[in-house]
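Reviewing the structure listed below.
Apart from one protein chain that is not included, each protein chain of the complex appears where it belongs.
Up next, subunit A:
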């Protein structure tokens, strides 16, 4: 269970967010949406203790994370930052093995169980066949799957991902989101991520959190919260919301007066 209570964070004298409360539903997929610079990534990073908030607390299973050992947090919560970079020549297998780092110490060295967990993570992400390839030689989608395999090997009930689909083409975006969906439904892992594509967010999220200027504008099931007014407020964009013909989830069709006028002129001819 992951919660933020009265969270406040600022850079210099500029507030990113101020007394923000949020509770992440357990075993669900939660997606943060919002325009660039609204604070959604900052919020995600604070909830994963990568940033230290000035005010308020992040509670993990009822304990303030600032009072927990970082290693202990790493066994309960995995974070995949945006655009992670693997050292040159690091193989997929070596990368995924690092996921076992929070379980190792002087007393507890590499074990058979670690080996098994790493193998399972590779299988679950379809990376078994590529395990000896170096990460930098992979395509964008494969690379992201390798990183997700690493977070899987961390065996945490909660996984946070900061824009896991950035820089990926449509096919690979879907591939990554399907993988996360499967991890959620099959292993009951709580997933929290930042996404830029509202339509994909609506399709995959159980719980959507719309953030504007460091405030939570709305949260809930995509079908219940996403409407024209919210999108206009959060993204400053006019749009038409229709039900997705395949999934029934909200589908956002943005428009501007400028482009509409152009289209009407073409139609008139």
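For the reader, a short list of remarks on this structure follows.
We take it that contacts are C-beta pairs under 8 Å (C-beta built on N, C-alpha and C of every residue); 3 or more make two chains touch, one makes a residue touch a chain; residues count from 1.
By our rule, contacts and distances are computed from a predicted model.
Going by its UniProt record, the hidden chain of the complex is named "Iron ABC transporter permease" among "Iron ABC transporter permease", "Response regulator", "Citrate lyase subunit beta" or "2-oxoacid:acceptor oxidoreductase subunit alpha". The residue from A:29, A:43 or A:74 that touches the chain not shown here is A:74. Considering the complete assembly, subunit A touches the hidden chain via residues 11, 45, 48-50, 69-75, 78-81, 84-91, 94-95, 98-99, 101-102, 104, 154.
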